[in-house]
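Apart from one protein chain that is not included, each protein chain of the complex appears where it belongs.
Chain IDs A and B follow the sequence of writing; residue 1 opens each chain.
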Amino acid sequence: MQFPAAQIAHLINGKVDGDPTVAVASFGKIEEATDGQLAFLANPKYEDHLYTTAASIIIVNENQEIRQPLKATLIRVPDAYSAFATLLSKYQEIVAQQTVGIQEPSYISKTAQLGKNIFIGAFAYIGENVSLADGVKIFPHVFLGENVKIGENSVLNPGVKIYHHCVIGANVTVHAGTVIGSDGFGFAPQADGSFKKVPQIGNVVIEDYVEIGANTSIDRATIGSTIIKSGAKLDNLIQIAHNVEVGHNTAIAAQAGVSGSTKIGNNVMIGGQAGLAGHIQVANGSKINAQAGLGKSLKIPNSSVTGSPAYNYNQAIRSQATARNLPEMEKRIKELEDLVKHLMAEKV
Amino acid sequence: MQFPAAQIAHLINGKVDGDPTVAVASFGKIEEATDGQLAFLANPKYEDHLYTTAASIIIVNENQEIRQPLKATLIRVPDAYSAFATLLSKYQEIVAQQTVGIQEPSYISKTAQLGKNIFIGAFAYIGENVSLADGVKIFPHVFLGENVKIGENSVLNPGVKIYHHCVIGANVTVHAGTVIGSDGFGFAPQADGSFKKVPQIGNVVIEDYVEIGANTSIDRATIGSTIIKSGAKLDNLIQIAHNVEVGHNTAIAAQAGVSGSTKIGNNVMIGGQAGLAGHIQVANGSKINAQAGLGKSLKIPNSSVTGSPAYNYNQAIRSQATARNLPEMEKRIKELEDLVKHLMAEKV
Partner (left out) sequence: MQFPAAQIAHLINGKVDGDPTVAVASFGKIEEATDGQLAFLANPKYEDHLYTTAASIIIVNENQEIRQPLKATLIRVPDAYSAFATLLSKYQEIVAQQTVGIQEPSYISKTAQLGKNIFIGAFAYIGENVSLADGVKIFPHVFLGENVKIGENSVLNPGVKIYHHCVIGANVTVHAGTVIGSDGFGFAPQADGSFKKVPQIGNVVIEDYVEIGANTSIDRATIGSTIIKSGAKLDNLIQIAHNVEVGHNTAIAAQAGVSGSTKIGNNVMIGGQAGLAGHIQVANGSKINAQAGLGKSLKIPNSSVTGSPAYNYNQAIRSQATARNLPEMEKRIKELEDLVKHLMAEKV
């Protein structure tokens, strides 16, 4: 199928800048795209490719300046990345096969409640009193413990394990290998150096429109609930400890970890491999840089921190830059000491 | 069921401070508990909630001071967190359904030896010559390779994978998605830049009363055994490389990693996201802070380190504090240089 620029522009409310009859059949990255493909440009790092790409159509931000002649047809939109996402979604709707039905062998408890238009893959395990709302997709090797609830249209990819009594909202996606509801790491130290297990009788609640990556772990609460609020996005290999709360539309990058009972506000951004101590609060809109180690609460909204231990982003960046010259700084101190000793000696 | 304060105090050897007839039916966190619930206070950070909580009974440390009037009945014990753990365990014993039996379909090799009162979930795979002692629970999607041995009352949660010849002790709990016995990362570099695989023919030995979190990886030894000693507690997403030894009652927090052949002593505490180099020793009772990077052995028992590279905790904390003022320190050096230059010039 060929899609002309005019039709694509219509789909994403864009403005054609060039030949509206040029057509494409597939997508390509701007640095690799071939004739007949559509690409997009959102990251200024890739701007030079605008003039060298073989792509036939390029979606750009509406204010994109053109510094050289180019042969592609542009489609200008307010937000090129979002427009590209919209196009890909429409493409996916066309090509995705609608998987429904129940594959065998699977294990479905007699007490489970199954909605309409659901998919249950082979080797999936649906425990006692599990409830699956309409449109839910359970891929092979998924485990749902007793009393788990899954909301409408949520998708659990292969091998997701959800322990008993956890609650998943609607339109949630969880990627392969992720574990939800494992025991929190709670052990009371005893006088002889051993540990007494603290049973974890709470659960995990994942609200609507959350997406969780692969091989992530979200522990159940000791009592009450570990909560991931609606719209939050979690990447792969993330650790969320017991009784943590992650706010609405908060995004956490891969391999970050959040310790027990910490409460993260809304619209927070947490970089990859960052770590948060337990029992702290992070105000709305805060940014925690990759590999940062946050030991204290961020009480002021829209705070920005980096480093381990983490503190104010701008101050930390300056200190890190200075730190590279430490051996030279020490040399300067030594020289000063020599000069001053000299001056002091002369004075006498 | 309602449990009066007097009865609860009896169970945990506590002393009632308030009305002994007040009764509770469930548990709550002190900051969220409602009337009719039992809470506990162990972390001083939460002390203010003592006076505002709606909880009917609160377990506190015996020396807890009371600074304002409060309405809850207190139960005073030597260690509030441990006492709370005891209560939760007793509660769990009452409510937990005793899962036993073998669900179908499961794959059980004819040469496997099965003890009494075991549970094998659907889609579990029990390989050749596997031995399961009495009371073992194997949840769905668990894989046990040939010659694996599991000791009494151990619990393998959904999707745990244990490679051939690994040995798990008694009363061990392993959470979902954890892999035990995968190949160590051993490759001999060749002259042409490629790597030659070093076969890993050892195994993993997990001793009694060990608990391991979700999505953790413990590699088998090249030769000999990777060993996790009795009473050790490992959190989620931890990396234990080949030929590592983890000592008795050592606790390792989430996302920490230990490189090959490193030997960790007893009663060591390792914080989240900490990393240990290979071929080093860590003395008993040492503390390695979160995100620390330990490159050298800790030979003195009860050492405490932080930072990357890690060194003495107190010294590192002071240096980290000073480091925040580095740009200002550099300014002071510049000023000194100007003044001294001035003094030197005048002298001439």
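The rule is simple: contacts are C-beta pairs under 8 Å (C-beta built on N, C-alpha and C of every residue); 3 or more make two chains touch, one makes a residue touch a chain.
On a predicted model such as this, the values are computed, not experimentally measured, just so you know.
J.: Sort through A:L237, A:I264 or A:I280 and give me the one touching the missing partner chain.
T.: Final answer for the missing-chain contact: A:L237.
J.: Applying the definition given at the start, please give the residues of chain A touching the unseen chain.
T.: For chain A, the residues touching the absent chain are 27-29, 32, 43, 45, 79, 81-82, 84-86, 88-89, 91-92, 103, 105, 121-123, 139-141, 157-159, 173, 175-177, 209, 211, 213-215, 231, 233, 235-237, 248-249, 251, 253-255, 266-267, 272-273, 290-291, 308, 320, 323-327, 329-330, 333, 336-337, 340, 343-344, 347.
J.: State which residues belonging to chain B touch the missing partner chain.
T.: Contact residues on chain B toward the absent chain are 105, 107, 123, 125, 141, 143, 145, 159, 161, 163, 177, 179, 182-183, 185-188, 190, 193-199, 201, 215-217, 219, 222-224, 237, 239, 241, 243, 255, 257, 259, 273, 275, 277, 279, 293, 308-309, 311, 315-316, 318-319, 322-323, 325-326, 329, 332-333, 336, 339-340, 343, 346.
Please note the rule applied: only the chains that are shown with their structure count from here on.
J.: I'd like to verify one number: the distance from the centre of chain A to the centre of chain B, where each centre is the average of its C-alpha atoms, in whole angstrom.
T.: The separation of the two C-alpha centroids amounts to 25 Å.
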